[in-house]
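What you see is the complex with one protein chain gone and the rest in place.
The chains carry the letters A and B, assigned in the order they are written, with residues numbered from 1 in each.
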Amino acid sequence: MNKTVNHKAWFFVLPVLALVAFNAIVPLMTVVNYSVQESFGNNVFFWSGLTWFEEMLRSPRFHASLGRQLTFTFTILAIEIPLGVIIALAMPKKGIWVSVCLVLMAMPLLIPWNVVGAMWNIFALPEIGLLGKTLNSMGFDYNYTRQPGDAWFTLILMDVWHWTSLVVLLSYAGLVSIPDAYYQAAKIDGASSWAIFRYIQLPKMKRVLTIAVLLRFMDSFNIYTEPSVLTGGGPGNSTTLLSLDLVKIALGQFDLGPAAAMSLIYFLVILLFSWIFYTLMTRNEEQ
Amino acid sequence: MTLELKHVGKTLDGDVHIHPTDLVLEPGRFNILLGTTLAGKTTLMQLMAGLEKPTSGEIWFNGRNVTGERVQKRNVSMVYQQFINYPNMSVFENIASPLRVARMAEADIRKRVEEMAGLMKISAMLDRRPSELSGGQQQRTAMARALVKDSDLILLDEPLANLDFKLREELRDEMPRIIAERNCVVVYATTEPSEALLLGGHTAALYEGRVVDYGPTSEIYCQPADLTSAKVFSEPPINIAGVRKSGDQIVLNENVSWPASSALADGEYTIGIRPHHVSPVRTHESDVGITGTVHVAELSGSESMIHFDAYGDSWVSLSHGVHPFDTGEETTLFVDVSNCFYFDPAGRLVSSSDSAGVN
Partner (left out) sequence: MARITLSDLKHSYMPNPTNDADWALKQLDVEWDDGGAYALLGPSGCGKTTLLNIISGLLIPSHGRVLFDDSDVTALAPEERKIAQVFQFPVVYDTMTVYDNLAFPLRNRGVTEDLVDVRVREVAEMTDLTAMLKNRASGLTADGKQKISLGRGLVRTDVNAILFDEPLTVIDPHLKFQLRLKLKELHHRVNNTMIYVTHDQTEALTFADKVVVMNVGEVVQIGTPEELFEVPHHTFVGHFIGSPGMNVLPCDIDNGAAHFAGQRVETANDADGVNGRKTEIGVRPEYVTFSDQGLDAQVIRVSDTGRFNVVETQCGGNRVNLLVGEGAEIPSETTKIAFNPERTRIYADGWLMGREASS
């Protein structure tokens, strides 16, 4: 209610629209353009309709990398979201330790992505890396460059290390905004710690958690730099996620058409999942 | 200097927020907007300030059409219910801020701010930050900032609502003095009838986006134009009951009736009786006794508020002294029918205490 109708406001949005158009819409249209044509080099293009899309959707290679991508994303979401919430719950709410914890938590987020990949690459080396050497000396046969399982383990561990902090910080912001009266009322009502979490903390964190899930989903679905530096998609194709595969097709094989079609499918998958997450998590808000 | 609303209305997405309104607001007195929450007081103020554009009608200031003119171009100040100050500025800088915008000379600023602070009784706090002040002092700072520049229009939107009871009393008492010497139009929104009465001036009674009554405050109180206006201007709520006038009698029911004035035509009426005209003790010869069951008696030490049900209606009596009653007790309370409003079936006032001449 009391909304102001002011058409001048549109005028101020114009520069942003122009910027977005230049940044996103124009390149996207280029991709769309490529996806419906065939090229044999020398800038000669033929109309190919939806062939590339059909081919891509039937391609076992695409299915495999999409499957790996989904496995990766849902695994890290299943670990990072609960872990982030648990850490946030355990963090102090008052006193000097608050800033100490916040700084510690923010640290991994400040490191450039390729450095994260390089760090873990060395850290996990079986012969000299701290992690790899330790695991091997404990009797585990660990070698991420050779064994697909170990590569996955390292990849997921790296992502959890890198990104759980984001979930922690968001959850923490949600937690500290809950007025004391809620905790007092719950105590008086005889609520258990679980009930307090289930009926007060979780509902009050829902908005920030929605944002956390969306951000982590989109980011992890687009992840490229770190796995590229860490495993380069190997051993074999075992950690070739969608983005790595896309780059291989587009730049490695220079198959612009299929790559463009794949990009668009990729984009639509992200859009679809984001929409599903958002709808599910905000479903009960109204009413 | 006058502010004139000519048929000003506001409709948004098909919802009527303000029905077309005509008002002429004069300087040198309080122009009070009285109504419950969501009655449209804030919207009306925003229209006056130019923060909102009316969907119909025109706003004239000093004989000039200012409809659609930007707020920044008009000389308007506003004080809100929440204490809004710049948190990182001292009280002095807070009050001085409008003068700095106007690029006034430093010496003049100092003089004006100190004068204003003296009037608002916050001279000792000029070096402090707003967060170091009590709620009352924060609101005094906000008011000083609104008053320090010579605004043409000052809008006060329930400025006392968030203050402690006693602070509210104190500021309400000082406000007419502070306003008196200014040559500007002052608009004051409140939900409390007693506040409107104490501030005086003119009152516009608002109900669901409509100005139902407008005039000098005490006149509106004594002669409400209709039933809605009487309801808006009564705290605790005015007692309402249906009566029939036939011959020389006003009949409430077979047991209760009283002599009617000849000025009233025969027929059905709705009566409105303010709670303080219903008393547990007989105060006038002409008082009429009504018998009912006490719902709850609230005793405040100096006054008694008795809620009771009689003949299917809920009644409230507010009287001086301590009159204890038990819940569920049968009792007779006395209605001063000489202070009774008569409304016709359409809700318009047809007769009140003064013109009815019942006693």
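In this text, contacts are C-beta pairs under 8 Å (C-beta built on N, C-alpha and C of every residue); 3 or more make two chains touch, one makes a residue touch a chain.
In this text the structure is predicted, and so the values were computed from the model without any measurement.
Colleague: Would you mind spotting which of B:T37, B:S131 or B:S262 touches the chain that isn't drawn?
Modeller: B:T37
Colleague: Which residue, B:D22, B:D127, B:E169 or B:E330, contacts the hidden chain when the whole complex is considered?
Modeller: Checking each option in B:D22, B:D127, B:E169 or B:E330, the one touching the absent chain turns out to be B:E169.
Colleague: Among A:T71, A:Q184 or A:Q253, exactly one should touch the missing chain; which is it?
Modeller: A:Q184
Colleague: Which of these touches the unseen chain: B:G135, B:P259, B:G289 or B:P345?
Modeller: Considering the complete complex, B:G135 is the one touching the chain left out.
Colleague: Give the residue, chosen from A:P27, A:G67, A:G149 or A:P203, that touches the chain omitted from the document.
Modeller: Of the listed residues, the one touching the omitted chain is A:P203.
Colleague: What residue numbers in chain A mark contact with the hidden partner chain?
Modeller: On the side of chain A, residues 179, 181-182, 184-185, 187-192, 195, 199-200, 203-204, 284, 287 touch the unshown chain.
Colleague: Counting contacts across the full complex, list the positions on chain B that touch the omitted chain.
Modeller: Answer for chain B: residues 36-37, 134-135, 161, 164-167, 169, 173, 191-194, 197-198, 200, 218, 221, 235-237, 274, 276, 295-296, 298-302, 305, 307, 318, 320, 322, 327 touch the chain left out.
Methods note: only the chains that are shown with their structure count from here on.
Colleague: Could you tell me the distance, in whole angstrom, between the mean C-alpha positions of chain A and chain B?
Modeller: About 57 Å, centre to centre.
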